[in-house]
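Every protein chain but one is kept in place in this view of the complex.
Naming follows writing order (A and B), and every chain is counted from residue 1.
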Amino acid sequence: MSLLEVDTLSIEVHGAPVLRNVSLTINAAEIGGVVGESGAGKSMLGKAILGVLPRDARITHGAIRLDGQDLLSLSARHRRKLQSRTTAFIPQDPLTALNPCRTIGAQLAEVLPPTPRAHRLAEVIRWLDAVRIPSAAKVAKSFPHELSGGMRQRALIAAAFASHPRLVIADEPTTALDATVQKDVLRLIRELQQDTGVGLMFVTHDLCVVAKICQSVTVMHGGRIIEQAPCDQIITAPRHAYTRALLAATPRHDETGRGLEPIPPALLEQLITEAGTGNG
Amino acid sequence: MSDVERFALSKETGTGSGLERSAESVSRLRLIFGGLVLGLLLIAALFAPQIALHDPTLDDLFLINMPPAWLNSDPGYYGIDNPWAYPLGTDSLGRDVASRLIHGARVAVIVGVSVACLAATFGVILGAVSGFYGGWIDAIIGRIVDVWLAFPPVLLSIILVALLGTTLTSVIIVVAVIDWTRFARVVRADVLQQRSRDYIDAARITGGSDFSILTREVLPNILPLLVTLFFFEIGIAIVVETILSFVSLSVSSGAVTWGDMIAEGRRVLNEAWWVMTFPVAALILTILALNATGDALRYYLDPVLRK
Partner (left out) sequence: MTRFALSLASIGLTLLGVSVVVFAILRLVPGDPIAMMLPPGATDEVRANLERLYGLDKSIAQQYLIWLGDVVRLDFGTSTQFRLPVLEVILDRLPATLELVLLASLIAGLLAFTLSILAVWLQTPLATFVIDGLSGLAQAIPDFLWALIFILIVTLFLPNMPISGRFDPRTAQEFSTNFFLLESLVTLRFQAFAELMRYAILPATALALPLAAGITRVLKSSLEEAMAQDYVMLAQTKGKSRLTIVLGEALRNAMVPTIALTSVQLTFLIGGTVLIERQFSLPGIGSAAISAVLNRDLPLIQGIVMIFALIFILINLSSNGLYKLADPRLRKPR
């Protein structure tokens, strides 16, 4: 049994479909990438799994199972309680994802599993050390605005793993960071994932990042799945034209000097018509 | 009392409610309500002698504290045949409440509009100069505004009117002198903001004089806000005039004011509730209409809000 099973999930916002028949599985101790351009529905998928869909979004079809438990059949309260212990989220923008009025320590401490008050600070510092934040004791007492973007993202990563989840959903966790910081953060996420053995769903627009850390990849466009395959197969032998186009548009560090190719307009056109007339 | 901050902040509160589609229809409703009430007020003010059934200052000892027509079960007791000759009843001196209400609209309109014009003129000029030139001019005007804001406005107007004399002119001047800061603060803040924008630099480069930049580039941008403030100021002035009457500093020389009616009605409230109720209701309706019109006009004049 897989850790996460999304089964033919469809979501509408104000009657307009944003996800159509999306199915995907992620196993424990595995990183599954979800790739697509903005508007592909990949963030919506993450929110649906986490149970934080916007108010105007409606699930019209499908199921989301975590360890075989159908999340959509639970009451909102029960689901919230269950998922607060089993799923965690690494957001895209570290600047707005931390409450500016509360200390890093306080925001980290609240996700810890029940810990005696006296040990909480030690545990917070241990986690800040684990994500390689220097002078952790001082940072624990700091407010978000006193840290750099990279440090904040590390703190958010610590907060995601500190609750000992089974599944972590990372939504473009490196997009808002400097290129040099990106690499460190990426490595950190993979290390923590390997150490803790969680399942990780890595949402990104960057196939290059996916190639580095994922075992399987789901390519999305216009709210539907275009292609789903093991990572090396996607990179070396993409079957779908869109995936190939996405690959061509991605900078690759091994082939320096080669220019980037934009997605051919004809292909885009074809995809858009497909999305419009599909079985949504 | 409504205040400046509200306008500055209403910009933010207007957005984000997710009800943009209904903003249009709400604004239309506001304009209809406001226009209707203000139209009636204006007609009453302009044609008071023609509309009013009775002389508003005429005492009649036989008609003391007569209730409104629909509650008047025994008109014969007061020696009249048709109670609808005094539709809203009479006060403790037997004067017709309806006629006084109509004549009172006159003073209300005169005071409100004059104060708003005076305060807006002073406030806009001083605020624009302060914001546009900055430096020591801004420092001095800013300090004056600070000093002004350190006084309770109502108490200050009571003191000034008591000392200057209770004429219509002094009431108008006093309220305008106290309230110009409302306009000055808003205009200054807006001019400061506008001044830093590129189109002002562009106007400078193409050789516009300071005055033409102010009048052509800056003022049109703050006009919607000014119109709203102007309507609110009319309401504030009318209320302050009422307050002055209420603390026995009424406009003398026999003019009928809503404030006088309210003060008089408060004294006889236990015997004749209608004497105070109708002018209070007229005042509230007027204020709500002014607020509604101001808000609606702002919506129609401001292209950013409409979008």
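Keep in mind that, in the parts below, a residue touches a chain if its C-beta (ideal position, glycine included) is under 8 Å from a C-beta of that chain, and two chains touch if they have at least 3 such contacts.
What you see is a predicted model; the values in this text were computed from it and never measured.
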{"item": "From A:Leu9, A:Leu45, A:Ala88 or A:Leu177, residue that would touch the chain that is not displayed", "value": "A:Ala88"}
{"item": "Chain A residues that touch the omitted chain in the full complex", "value": "47, 50-52, 55, 77, 80-81, 83-85, 87-89, 91-93, 96-102, 110-111, 143, 145-146, 156, 159, 163"}
{"item": "Residues of chain B in contact with the chain not shown", "value": "1-3, 5-6, 9-10, 12-13, 16-17, 19, 143-144, 146-147, 149-156, 158-160, 162-165, 239, 242-243, 246-249, 262, 266, 269-270, 273, 276-277, 280, 283-284, 287-288, 291"}
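To be clear about the criterion, only the chains that are shown with their structure count from here on.
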{"item": "CA centroid of chain A to CA centroid of chain B, Å", "value": "57"}
